[in-house]
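I'd like to ask some things about the structure below.
Removed from the display is one protein chain of the complex; every other protein chain stays in position.
Residue numbering begins at 1 within each chain, and the chains themselves are lettered A, B and C in the order written.
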């Protein structure tokens, strides 16, 4: 039996589901998987690589910027999947180093009892929101960094927006989980958060709701990639194909995420696909500017 | 030198070298790895960056203040509970040990809720702050407060071991001098306990330095960076020399530790005196009219540090989703069913963590006895150096220590070709490395106060070093020794940051389980597990009480 | 200054009685010694007086105040007592000077005055050069002297000494005894002194209480105790001497030498008998003489100024005598007894 090693930052349950489905479809492959937060996982991976060991065959990790940096350092194996035609080309790397598997968008969340009803990013700099907004910090979260890069690239928002946010007392949390807690517990009634966290909790009964801003949401794509030194490249390719296949994408839908593939629907609680406005974003450029962006952000928020 | 002693020394030297020195050295190598003489090497970047120095300053401030709070809390509690005729002593002690088990995030959150705009209590009283009003907890002082509460039990236990061995006649002599009770505390008890308090404070300081959870929770929103959060920032970045930078930052922490240890040595140098005799009764103060007020004060403090967070934790484990109010309609045990009934990972994590915690405690207890004994025989200076080296792994953030272990053990071990990586073994080793100082500190401080004549008498009886250790030193320092083991157990049972990088499928720990659940939005499940952990630990602690009559006196802090 | 009364004081540890129904009235300013075998309860009595231990029964009264009873307990720091502990109880973190000066510091004595008194006290115990040492760096006797100095810097109403000179050599003891006398005269404090050295007790005390197994055996002046011990146990305990079994005689009286020899001759195991105490200085070696007693030397021990000679009489009883010259073991000698004191039989 073949063994495939997967490093993923998917939540436990989802990862288990994915693996189970893949193993069911490929009974001769056994998947050993390691799950952790993106940061921890990347740190672990870097430490392993630094000591000259390549453990994983496949990575299924939060964002494309991270993947870009792996590409730059030559750790990834290009693979042209037959399924890629079904995807918009902004969702994968041209050479086939990585493929986005779902769309995790970042939007607005509010506590149901909060007085205001924000509809767009720009609302948060209004005086009614003073001291009441919470958001993930780009210094600690990759998704938030992409969010920052996207919004600062936007003509109407730009760095001014973040300066005003800070002046308006917006608070940067360590990650999306912190925002969720702050909003749900009412300590900060509004927040910036990834879609599925808020929508899932709301479905369970949490007193919050998710709002897709008018200007558009930013997004990460949880790309999948194969390590150059992978021991089991064949199985790894099968895995990539599986994730990108219709079957794999149906799984994504079932888990409550927006599938990357166009021809699959949207999960419950999401607006129609056409109504979700995606803001444009360039992974390579984001990577290039990441240090500068963080620097600037920390100047504003950490004084 | 006696041959037993020689072998003991060699063995322990090898042990310290592998456990403490090797990871630290590996990090140092990593920190310097890309060093060229240009200004752009990672280490230079770290040193050049203004933020490094800000974080260093902040770390020093929060840890220092946190230590102060821990000392005040731990000592206050220790004195009152150990020395006075307060009622229900066992229960107080028992409760005071538990805050260590509640994840600091929970404590912080529960306070934010208690004093925030949504506070049920304040709302009922009609004095809740307006929505969005600033939260004092999001500040350096807030961080320090929580750090202090977290490490107060460390000070408490270290102090307690000392207090129960103080001979009563020293206080009687002071009473005869007509010293008031207050003067007796200041002039006699405090100085006599100084060595233990310093040891406890050093532990609190070092553990605060390396703490990530609390500054992450309270410091990041306030834009207040400390070294561990700065390190985490580096990790979250995409830089290819991230490891070197992280290692470099950790070396800054190591530097802080060394500075702290120097201070500790300097302080302890002036407070090292063996107690003479040891045969007197141990002491106790009568409180009279102060007893009730004190009991109420203690209860209030416990409400804040234990009851409120525990209550919040329980509430959040009984609702279907985060943020829902708890009432008859929403009350559900679904989370518990889910975690106990369905997820095999839960029981595995419990097994793993219990195994790791138990054996780390056991092994470290076994090690710290001879190690402490040997250290006490070394010249002051050498001892200071070795003690600081042992301290480093505990002080650097767990995640960095884990990096060091990956760097060291990712490849199969040379010669035997066995790979520790991906097994529980590597987590176990990392725990040993990390918590050695935790176990050793109280033991060292207890040993320094032993009357040397007691060991000399055993020498005359013809007992060799190992036998003396077992027959004389061990029973006499047993409370310290068990306190050390208890620390290790309590800290490692829900340890997160080390195991976060080192775990692998099948080798989950409780900390990792809670963290993963929490991070993927299942905070209700996470709370349920946290509640189970507290229950487990409370259960184990009560179980230990059953053995108390068979153990040396004073070994189980919450007994008698 | 006030009278100190122990009224039926009892003490037990875990139910085992250690002090039993002790009645003592100590006049203000009296110097009292407690004598008794090891473990008889002397230290316990001092600890009750100082207030470290509760009484299990009875009461301790000082002047008009009840210090301890089953319902009342005045804490030590309100009693104004001083004490030298058998275990010294020096504070290991303070230098000799600080140890000695602590009671003064607590009483907020001005620094100049304080230093003077510390110096004086250290002078008395001959430890001036050791003022800045820690107790751990002192010899046993030096530690004891620090404890002594500490008890002498203040002026308590009652001073309790628990074997304060046990670790000092004879000359230092003599000096210390002098110091105690001077201190007593100067302050007029009531002193309670525990010692196992009878000659110390005899020379210092106005009155002596002899205890055995927690009970008072006799209470009187040193001369009374030495000359007229009540029973055989006390006769054996106080001073040196031999208790001889002789023919029946009224108790509590002196028996002259001639009568004594007669009583010894009349004594036989099957007749009623009495005990008499013969002090060794009343035994004189004589040349062969009809009426003298014959004994063989059982042991001969050098004691410096003289030899202790233990003689075995014909009927097997032992007799302690002094001699200026050594005597060979087993040799026969004749002795005459000068006088003896007849005892109550031990109750």
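By definition in this document, a contact is a pair of C-beta atoms (placed from the backbone, for glycine too) under 8 Å apart; a residue touches a chain by one contact, two chains touch by 3 or more.
Remember, predicted model here, so these are calculated numbers, not experimental data.
Trainee: As a test of the contact rule: which chains in view would the missing one touch?
Mentor: Touch partners of the hidden chain, whole complex considered, are B, C.
Trainee: For a quick check of understanding: of B:331, B:461 or B:535, which residue touches the chain that isn't displayed?
Mentor: Missing-chain contact among the listed residues: B:461.
Trainee: Touching the left-out chain: which of C:237, C:285 or C:341?
Mentor: For the chain that is not drawn, the touching residue is C:237.
Trainee: Which of these touches the unseen chain: C:73, C:306 or C:336?
Mentor: C:306
Trainee: By the contact criterion defined above, which parts of chain B meet the unshown chain? Give residue numbers in ascending order.
Mentor: Residues 2, 276-281, 451-454, 456-464, 467, 471-472, 475-476, 552-553 of chain B touch the chain that is not shown.
Trainee: If the hidden chain were put back, which residues of chain C would touch it?
Mentor: Contact residues on chain C toward the absent chain are 13, 35-39, 42-44, 86-87, 137-142, 145, 162-163, 166-172, 196-199, 202-203, 222-223, 226, 236-240, 279-281, 301-306, 308, 324.
To be clear about the criterion, only the chains that are shown with their structure count from here on.
Trainee: Taking the mean of all protein CA atoms as the centre, name the chain whose own CA mean is closest to it.
Mentor: Ranked by how close its C-alpha centre lies to the overall one, first comes B.
Trainee: Skim through the chains and flag the pair connected by the most C-beta pairs in contact.
Mentor: A-B
Trainee: Just the number, please: Cα centre separation of chain A and chain C in whole Å.
Mentor: Here the centre of chain C sits 90 Å away from the centre of chain A.
Trainee: Considering chain A alone, which of its residues make contact with at least two other chains?
Mentor: In chain A, no residue touches at least two other chains, as defined above.
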